[in-house]
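Some chains have been omitted; the remaining ones sit where they do in the full complex.
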């Protein structure tokens, strides 16, 4: 069945994550719609399983795919295998999380990035919170998995808006992206700092845990922002339990990246720099 | 005497069972009549336990026939055998260490209240009654079995088997770890249940026991039954001849003159063990080339003393001097370094690595001599094991077979071989011939005597008085964790020893008063 | 009983009942030390609110650990509880969001669906590992993957949400400051204690862990007892799933990752032997408290995330060392 259609290998992070699952569905729909390429998609076991992404690149090189579209789990570890893929004549598009600039320079490759600005997105959420609280508002951050690039970016984004709006950052702790852990960690943070006014959670799963902790504590005076805008939080945004979340349009992101890769394959010019994809603050009226 | 003419309760014809290439049962035929006590005797590895395991549904047989009450009988599980009325005390223990004595005794049918819950009261009551019946009044029925010594465990196994009504009760070497007192009590019970019409199958390497309580005896040799005789018609030497195929040369049992010197090899002073800190402390001396016996009833504290000397359990106070110099023994390693060896009483838990080959077990203590630069020299190890095995008439398939495939008595020989290989200057032996057959026992005695003649000193703890009187130069009698008396060879007599062993109560009262 | 009367030994140890209470309370010492420390170190620690928090937060781990106790007592292990919980939650979540039914029916249906889903996984674990006598470590590792994959597949990796109001309420209900979900967990502990100590089934669970062969020789159907132990563990994973949903108001296919280690840790810190046959569910309760109090307290005293993780490790180790000494001194 593999006639002359170009083969695109899509490497994502954990598909157990709704964000990437939506992305995959978007890509599959896109492949069916265009019909002029073959899509091979893989995810990874868990977010820190960097090796399996490298394995995936190696497997794709083995299979001789024409293009690799990749959302790196680690911005540094992926540079070298991707370089090898480029050397094998494969068109590589980096999306979702940008590869590390230094690492790219070191390996002597130049690779464009297609994707949103995680840091900027987090800042959007932070700004929404700051606006609500005003300067001096006391906030805490619930971080993602320490050491993960997107967790870093989002924390930095939150911190940017803390500085910019002169918020007071009381505490910053990780809950490893998990609802239950966020619930536990935040409950304790709230006990230790009863005067918290706002919470920035690095993803919506953790934001849900925070909202439940607030309900359990009977606190309605604390504002929460999340990230990702998963369907489960939309009702919360509607009824005000969640102030805002950030949509990165993951569904389209992979599909757009594939389009770009196919253009280059078809003889188009190589991509350059940062092809920004949209981000949007989702907030109640 | 039961009516031997009556039709057999259970008959076995030409039964065969093999493990891999070993024919454990190679044509076994015998019959049980109702209400008799039937002995099974034979050398170690002759197939007695295997037959019992077949009868009790643990192993399936390959050929032959078993008929019970005239019908074919082929148990497929222990449960099926129980339903058919066969109750067994196996040679190796099957107790639940962390469960209480009472729970172990009732494990087959734990009593329930009318709500279907465990009836602890009833369970403890039954256990108490069962233990009292076999004379174990000192054991707390709620104590975990793990905390008991080996003889107590054996009695608990027996008590358990007596719990349910059965028509055939099989006892596989029940007396191997018991002292006279318990053995006598057991025999009273056996006569009691025999009177009720229960058939008892009794395995023992002690022919005097066989001749004491059995009506008939079936002799095994190499997986075959040689003959079944009425006890009244044979003498012990006849039975031994059937067992080994020839007459056993009389080993000079009383010939051993105390050849040891006066030099003290090991002195124990005021030894108190952590298990019994309340005792006054044990002191005695062991001379060069002497075999010192320790007698006592079950639980008298004999094992404790050996374990403390060897460093297997910590010593609370007291010292041990070897050749006049005090030893610091914190762990078995120190004792071994000082030239002390210790044949433990419980081969399954302490003596053997059951899953590992015979060769590896025999070299476990003295692995240093069959290795160089930390590498095992397998040829040397095999030679060591072959030699050790030959010396003790070990019956085995291959040296690479796991020890677990050996019969009980042969496993015991491996434990001995392991310690003899190390050439210790002092050897502590706790029930060294437990489960060993008559011929091999004589062999072991002569080996031990030979070692003593070479100047090796030994302490032998044994529950068999004949063993102690035959083997030792002096006997130290213990009761209640205290030494009650020391007997020289000239003073040996069953009465004297038992008197001291039982005398614990009066003595200790006197002391504390 | 002539001979018996002659000889009377003094009992070798204290009566068992007291000893076993001390043993059960074992790790309690470490727990008390921890509580004392945190009470001094943080003014908030002993506040009513915080106690409520701690109780809520140990609930799920405790429920999983109760089932795990059965499996570990027979000498097995169940690595799949976290995944099975997620699977049961997704199944229950699908059920509770079915259209066209009233809230009461939905809730009953969901509870049944979740518990049955969990129990089925447990039965499978038990049957496969007991029938072929395979190491439960591997079998339940397989189930870990199977249940997680199934949870993701069924849910399409989407979080399920929007449950009946009464159900969501239940998760945060308090009775005199005590979370109802914790009462559920406590009830399971009591039932498990009762089953393990007062029923024949329970004693044979201990027996199998001690010496499986001996129990078989005593004529008991060991296979079914083992299956029962794993099924109980699956059942509690199902209950945990329901509690999770009630508490967080979502059913997430990626819930419960790593929960198995926490549950096993609670059981073992509680003094149950990993090789089976020895232990108690009261110990498990204390073990779950240790883990929960530690997690809560270390945040309250304001340690950084990384320090907190290190200290958690150290305290777990120190707690079992402490327990070791307690056991030693209480024995002598």
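All chains are identified by letter, namely A, B and C, in their written order; residue positions are counted from 1 within each chain.
Going forward, a residue touches a chain if its C-beta (ideal position, glycine included) is under 8 Å from a C-beta of that chain, and two chains touch if they have at least 3 such contacts.
On a predicted model such as this, the values are computed, not experimentally measured, just so you know.
For the assembly as a whole, chain copy numbers read A x1, B x1, C x2.
Just so we're on the same page, only the chains that are shown with their structure count from here on.
Between the Cα centres of subunit A and subunit C there is a gap of 35 Å.
Distance between chain centres (mean CA atoms), subunit B to subunit C: 43 Å. Taking each chain's centre as the mean of its C-alpha atoms, subunit A lies 71 Å from subunit B. Residues of subunit C in contact with two or more other chains: none. Among all residues of subunit B, none touch two or more other chains. The touching residues of subunit B, when paired with subunit C in their complex, are 56, 58, 77-79, 82, 90, 94-100, 103, 107-108, 110, 112, 116-118, 120, 132, 135, 137-138, 140, 142-143, 147, 181, 184-185, 274, 297, 299, 480, 502, 504-505. By the touch criterion stated above, subunit C contacts subunit A in their complex at residues 42, 44, 47, 49-50, 52-53, 56-57, 60, 148, 152, 156-162, 171-172, 244, 247-250, 252-257, 295-296, 299-300, 302, 305-306. If you check the complex, the residues on subunit A that touch subunit C are 15-18, 21, 46, 146, 171, 173-174, 178-180, 183-185, 187-189, 191-192, 205, 208-209, 212, 215-217, 230-232, 235.
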